Each structure stands twice: as structure tokens, then as C-alpha cells.
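Only one protein chain is missing; all other protein chains are in place.
Which chain is which? They are A and B, in the order written, and residues in each are numbered from 1.
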Amino acid sequence: MSAEAKLVEMGLELPEVTEALGSYVNAVRTGNLLFLSGGLPSDPERRFNGKVPSEVSVECAKAAARQAMLGRLAVIRRELGSLDRVARVVAVQGYVNSDPGFGDHPLVVNGASDLLIEVFGAEIGRHSRVAVGVGSLPLHVVVELALVVEVADDPAA
Amino acid sequence: MSAEAKLVEMGLELPEVTEALGSYVNAVRTGNLLFLSGGLPSDPERRFNGKVPSEVSVECAKAAARQAMLGRLAVIRRELGSLDRVARVVAVQGYVNSDPGFGDHPLVVNGASDLLIEVFGAEIGRHSRVAVGVGSLPLHVVVELALVVEVADDPAA
Partner (left out) sequence: MSAEAKLVEMGLELPEVTEALGSYVNAVRTGNLLFLSGGLPSDPERRFNGKVPSEVSVECAKAAARQAMLGRLAVIRRELGSLDRVARVVAVQGYVNSDPGFGDHPLVVNGASDLLIEVFGAEIGRHSRVAVGVGSLPLHVVVELALVVEVADDPAA
């Protein structure tokens, strides 16, 4: 099943692409690689603000990571026209806003990784990953995600 | 206008390239991509030491980001012979040494992003970006920047 078909089956809608918070853009393509900027979870209710685990639970932070990745998928679709143009998810960087004693960053970033495998399937969706704990993040969000994906050759080329 | 001509027009001189602070090099090229090491602002007066905002203001940290990017441009020129060999700035990583409650990292890293767009113009200079807050940085500087640029094909090739 294609990634776009899978999104429909899952009943998921991608959020609107928000403009970058500075003098940069959401993604840049070089050759067959698309580098995405760090993305934050959309969060009108501010559930995803603060540090893990003192202010945001691991479960909530995991949901934020999934939400942030949905936003990144929206960027990929806008850049490429369709998620089905992704040949492989190459690398994910997960930055978790956490207390100094935290050690369960992988559980948080799994919210993003699991979504990638659900949407793209294991063959395309499995990725390399870095998960670290940072001391603060833009707008006080609990997680920021960046990634690199490989783009399939243009079928018309 | 070319990037090198623009630098002259802006009256900007690039700093000397400093040796890497360890057993590594300032940049590595693979294919058409040039990966630069993390760079610090040159700072003989130590204005750029400490954390944002308790020890260094956002405005000062933004100036540090611009200074650090000038140093990265110096590395690019040394590696490629000229800034005009840059086909596209692909990705910038900005690490901001900040207090745990800080949330305005994009304003700081804009100091670097704005410079890239001034020097290279929007078409080449617009880049993907990650901005995060870290708890400490080498030599206690307020900001560290790394980037990846795409190199134009060798005109002689």
C-alpha cells in the first residue's frame, strides 16, 4: 500500500504547513536527498510545552513527537507533491527537552519513528536515528524533529 | 551579484581560518556536498561567552551567530577557492548555549541565516535549519554552528 493510501486508511490528515520561524525554509533538496528543517508539534492547547518528565509525561511527549512528525510529513508532501515520492527515510534527529536526570529519550522519539513505519512500511520507513536530551527548545516545546529522506527518481525523467 | 562581490560591497572581511580544536578537520567533501565542522564565533574580547539570556543577551547572541557564520564562510572559501562555488546552502545546525527556560533560539540563529541570505541571495542562500538549546558548548561560547552546502560542478570538468 502506498504511503498516501495508508494515511487515508489510518484516517490521518496532515496539518497545514507553517512558515519557518526565521530566515530559512522548511526543506532543501540536493540531488536525491531532501533535508528538512527542525519541526515542532502543532499544539494550540499547549499540551506539549515543557520538559520531560517534570512538566510533560513520557507518554505525552511521545504523542508530541508523533504530532511533530505529522507536520514534517506535510512538508515532504508539499515539497515532493506526494509522500509516495519518498524512496527511503534516511535519518531522523530527535531533540527532547528534558530534565537533567532523564534517560528515556528513545521512548519519546519512538512516537515519530513508529509513525514513519506505519505510514511508509518497514522497507521505506526504517531509518537511522539520533535521540538526545537538550536543555531548551524554541517556543518551549517538548520535542523537535529533523530528518533527511531519499527521493525516488522522477518517473517522468 | 556573486557572493564574493557581495562580500566586497558589504565591506565584510572573513576571519582567518582557525585550526580545529581536536583531531578532526574543518570540512569534508563527499560528492557535491561539503560538510563543515561545528564552528564557534571568533571572540577575542569574550563578549560571546555564556548562556542566553542570563549571561548573554539575545541581540548579542545573534551577533555571535553572525560572527560564527563568517568563520564558516572563511572555511568554505578555503576549501572551494571561492564562495561563488556554492550552488546551494543545504542545511544549518544552530546550537544555542541557553538557560533551561529559554525559547527564542530562532532569533539567535537568524544572525547566521540572515547573513547567508545577504551574501548568497535568496535562491542560493535559503537553507533548511535546526535550532536547539544546549546546556553547554566548547570554550563556553554562546553559539555553535555547523552546515552542509552543495558545491557547483567544477567548471573545468
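Here, a residue touches a chain if its C-beta (ideal position, glycine included) is under 8 Å from a C-beta of that chain, and two chains touch if they have at least 3 such contacts.
Since we're looking at a predicted model, the values are computed, not measured.
Novice: Pick from A:Leu14, A:Ile117 or A:Leu139: which residue touches the chain that isn't shown?
Specialist: Reading the full complex, the residue touching the unseen chain is A:Ile117.
Novice: Pick from B:Gly38, B:Gly71 or B:Gly125: which residue touches the chain that isn't shown?
Specialist: Counting the whole complex, the residue in contact with the absent chain is B:Gly38.
Novice: What chain B residues would touch the chain not displayed?
Specialist: Within chain B, the residues touching the omitted chain are 20-28, 30-31, 35-38, 51, 93, 95, 100, 134-140, 144, 146.
Novice: Touching the absent chain: which residues on chain A qualify?
Specialist: 31-33, 88-92, 96, 98-107, 109-110, 113-114, 117, 126-135, 148, 150
Heads up, the rule we're going with is that only the chains that are shown with their structure count from here on.
Novice: Where the CA atoms of chain A average out and where those of chain B average out, how many Å apart are those spots?
Specialist: 25
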